[in-house]
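For this depiction, one protein chain was excluded, whereas all remaining protein chains were kept in their positions.
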Amino acid sequence: MRSRYFTALAVAVLLGSGMLVFAKPPAGSGSITGKVTYTGTPPKMKPIDMSKEPSCAKQHATPVLTENVATGPGNALQWVVVYISAGDQGSTAPSQAVRYDQKGCQYLPHVLPMQVDQGLQIYNDDQTSHNIHPLSKINAEWNKSQPPGSPAIDTKYDKPEFIPVKCNIHPWMHGYFIVLNTSHYAVSGEDGSFDIKGLPPGKYTVTAWQEQYPAQSQEVTISGSEAKTANFVFKVLPY
Amino acid sequence: MHETSEHAVHQHAPPTSFIRKHIFSLDHKVIGKQYYGLALLAVFIGMVLSWLMRIHLAWPTWPIPGLDKLSAVGAPAGVMTPEYYLSLMTMHGTIMVFFVLTNAPFAAFGNYFLPIQIGAEDMAFPRFNMMSFWTTFTAFLVMIAAFFVTDGPPISGWTAYAPLSAVGKDAGPGLAMGQNLWAISIAIFCIGSLLGALNFIATTLDLRTKGMSLSRMPYSTWAWFVTAVISLLAFAVLLPACILLILDRTAGTSFFIPSGLVLSDRLQPHAGGSVLLWQHLFWFFGHPEVYIAILPSIGIVCHILPVFARKPLLGPRATIGCMIAIGFLSYMVWGHHMFVSGMNPFSANLFSVPTLIITIPATILTLLLIGTVYGAKMRFTTPALFCLGFISVFISGGISGFFLAQPSLDTYLHATYFVVAHFHFVMAVASIFGVFAATYFWFPKMYGRMMSDTLGKWHFWLTFIGVYCIFMPMHYLGLAGNVRRYSAFVDDYLIALIPVHKFITIAALATGAAQLIFLFNLIWSRFRGPIAPDNPWEGTSLEWSTTSPPPFDNFGGRHMVVYQGPNEYGVEGTANDYVMQTSPEKIVTG
Amino acid sequence: MSESEMALSAGQSGHGAFMEPSPYGIQSKKLTMWLFIISDAVTFGAILMVFSYLRAGTPNWNAPFRFSPSIINGMVMTFVLLTSSLTMLGAVEAAKAGRKAASLKWLGGTVLLGTLFAVLHIREWFHMFDEGWRLFQNPTGGPVIFGAAFFSITGLHLMHVISGVIALIVIAIGYSTDWLDANHVETTGLYWHFVDLVWMFVFPLVYLMNASR
Partner (left out) sequence: MGKLFAAVVFVITLISVAIFVMHTWWLPIDISTTGPAVDRQMNDTMIGTGILFLAGQLVLGVFVWGSSSRKSGRKIRIFPGGATPLVTAAIILVGLEILTLTFVGSKAWGAIYLTPPAANSLRVDVQAEQFAFYFRYPGPDGQFGGLHPDKIDDGSGNYFGLDPANDIAARDDIVVGSLVVPVNRPVELTLHSKDVGHSFYVRELRVQQDFVPGLDIPLHFTATQTGKFEIVCTQLCGLGHYNMKAYLEVMPEDQWEQWLKSQAGQ
């Protein structure tokens, strides 16, 4: 279980933020780090019964849990996207595409941030057909199936949007495409921490987005190559 | 709405311009051929679709070369997606039922031969007739257009069950524009069919030549007439049903959509409709539609078999009575498609009884046909073989009806391949055998040339054995609980049945290939076949009293007078063993 | 074209010496109109069945029509349509008797009454639109399916009335210029009476049975 989260986290961080930022000469050297936590009792994540898809079920020794409120030790809250909603927007989309995997009837990563016009490649690594249905409202909606062994779906989004993604064949498969205008973003890991690097000096609005609870924002001013801290606390309910 | 002038209608000079002669022709013979051509095109498309589906079912991971060119989304790298399979299945069913089984035996041959068989110069309303063909053709174009819209043809099956067909894109790919085109096409088709039905009835009742009393009409004419009456009432229900479906899809109404549905994570804004309502409306049309497909073929076989048996059809009155009984009963049985649909289980018994009662006239018809073969001096030409083949497949398909008519067995067999086997045998194969018989039989009359009998026999044997290899195993699949409309078999017990599917697929490909013989024969004979005499088969009915092909006004200005029924074969003490309907000689019955 | 066929196209029986008599002894066109009416009646039957089915299956069905103005308006419309059937009868009788001018007057009256019916109906529709009725909306808070059912049934009937009015105008012009004959008037009359008859089902089912108490 734990290792799976780490893998997912690693993929998310590697593809989603770190690599993109490091791939280019940083426009600034300021950074915002912090931790996302919760107060209250979080809802219990439910085990997903994959018995209808044996090829996936056997890939998981213990049942996979739902990920809508994924928590970690020390009240950490995972899968929160922290991004600059106002202030320097950084660079335009890198040529490197982000990768989205369907493996063991799960979306990896659960939350995938990307930039407007950045390439998005969707792979089916399973022995069963999957269906990808991003429920976009602003961008054009599409709904495609991907039989095992068929080529990756190559696409991109041209407007910023938070898009829920679902598989029409396996109803438990849920994820998010986070299409952002900015190149300054990060996703909170299992310990709730995030790290936005390469910020030039200036005034910023930092927003934290979680799929189930209202988004939060903070004002942060960076001068020089300051490393600022911004923590977010989400109030959660058991139901 | 009204023919503005009948003077124009009964003009005798044939049109000379190409367009008036071959495209917008008022001549029922040209319109009949147009329907036949449309059905031929449609059956070709429908058959290719079934090939693709069969290959996918047997070998789901095989890329089919070129399929990705037809739809890059539906078949990435040639491997069909589940939704594309369903699209092909929907289009196969729709095209075959509407544009082949309704068009070929009824509209095509009915148009060509009904007026000739009753001694008329044309249909009662030639302009309506032209309109019905072009309306049907438009419907066909709209249907085919669904292949080319972004997310492909609809995936809701030819029955278009709501709410899958009614809620739009949230229900899945193909259910946005594709389903709209489907509903529009079917609505247009209904209009075309209604116009055709009006015309057929009026023609049969009003344009019979002197002496052609109702009891002297050939069985094929009777069958077309009864079919027209069924169409008149059946399509009148499907038309509003389709319009309501279109309203649900585009205008925000909720006739077929109840409240509180969540599709693609979106709570649908519809409320208050009923899902079963669509099923009731659809099957009120849908069951009679089965008889619209099969009755003309029954009539054609009843008409053709005596010609080659050289003896009269057994029980002519009973035959006609059975056709009428089937037509009448067809309106009381629609609920047998809905035994497990969630309607009141008491009504299952109500629908079961008339359904089983229909087997009585159907059995009588079959027995009379078999009895006609008894003691015959059979001439085994290709059309005769197809008639005999028809009897065989009609028995095979009819028998399984006993199972499906019983609610208690339907709980097990509903929506399995048993049903697929049943309706393909009794409605599709039997009907198509009638069409083949009719084609080989009437081709000399329509084109003035004979078709090759050798090729025809090859075609018959391969097709006859082929259809049994395809559809008989489907009964076994059904008994093993193999669910239909699955694009792949992933359940443990279904994986075990895949070898049977491979056998069926090979049989289907071979049988399909055998149809190329027919196609070749058709085209070759059209230009190279031996010139046909006026009455090559020694038939009695009026179409054999005119030239091959008939002149523009069918009888070259002659007014036919009818003295006999259509059934005078094997008559002793006459010059030939048959007496033409137009022959005034007295027949002494011994 | 032979004499007998001329008789076929113009004659009363519709049949010359070379034909079997029509079993009903009427012109093909009239027969076809009857057939069309049967078919159309099935269509209306289907849609009224839909209405009844939905109504029976909806527990909180509402009855939005108050006596004034809805029912009164409906009664006026019924009266107008019934009267138009009467004037149509006059037109057919006059045409049969060869009194062309009288027949045309009656036809004109029918067209006027038909148009009046359509206008009253459309006016009512617009009132309902103003109140917030839509195909998918019920301003009274009742079932939304009511709007869909109401507008589709009355819409189908209204479409029949309007096409009937257009047909009547065409027939009247044709008849006055001798392009068409008395038979056409009679055949159109059949259709008009049918449209009237359908209203006799629509009005009680859709209006009277949904009158608020």
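So that you can tell them apart, the chains are marked A, B and C in the order they are listed, and the count of residues begins at 1 in each.
Keep this in mind: a residue touches a chain if its C-beta (ideal position, glycine included) is under 8 Å from a C-beta of that chain, and two chains touch if they have at least 3 such contacts.
Note that the coordinates shown come from a computational prediction; the quantities given were computed from them, not determined experimentally.
By the touch rule given at the top, the unshown chain touches A, B in the complete complex. The omitted chain makes contact with just one of the residues B:225, B:489, B:518 or B:544: B:489. Between the chain not shown and the residues A:85, A:115 or A:128, the one that touches is A:128. Touch with the chain omitted from the figure is made, among B:368, B:437 or B:470, by B:368.
Seen across the whole complex, the unshown chain contacts subunit A at 43-44, 46-53, 66-69, 128-129, 131, 145, 164, 166, 168-172, 174, 211-212, 237, 239. Contact between subunit B and the unshown chain involves residues 81-83, 86, 155-157, 161, 163-164, 167, 171-173, 257-263, 265, 267, 273-276, 309-311, 314-315, 318, 340-342, 345-346, 348-349, 352-353, 356-357, 359-360, 363-364, 366-368, 370-378, 380, 385, 388, 391-392, 395-396, 399-400, 402-403, 406-412, 414-416, 457, 461, 464-465, 468, 472, 475-477, 479-481, 483-493, 497, 500, 570, 572.
We take it that only the chains that are shown with their structure count from here on.
Note on chain placement: the centre of subunit A and the centre of subunit B lie 55 Å apart, centres being C-alpha means. Spacing of subunit B relative to subunit C, judged by their CA centroids, is 34 angstrom. Within the complex formed with subunit B, the subunit A residues making contact are 128-129, 131, 133, 135, 141-151, 164, 166, 168-169.
Partner subunit A is touched in their complex by these residues of subunit B: 60-61, 73, 76-77, 79-84, 151, 169, 172-173, 264-266, 488, 490.
Contact residues on subunit B toward subunit C in their complex (touch as defined above): 1-7, 9-12, 124-125, 194, 197-199, 201-202, 205-214, 232-233, 235-237, 239-241, 243-244, 247, 251-255, 269-274, 277, 280-281, 284, 559, 561.
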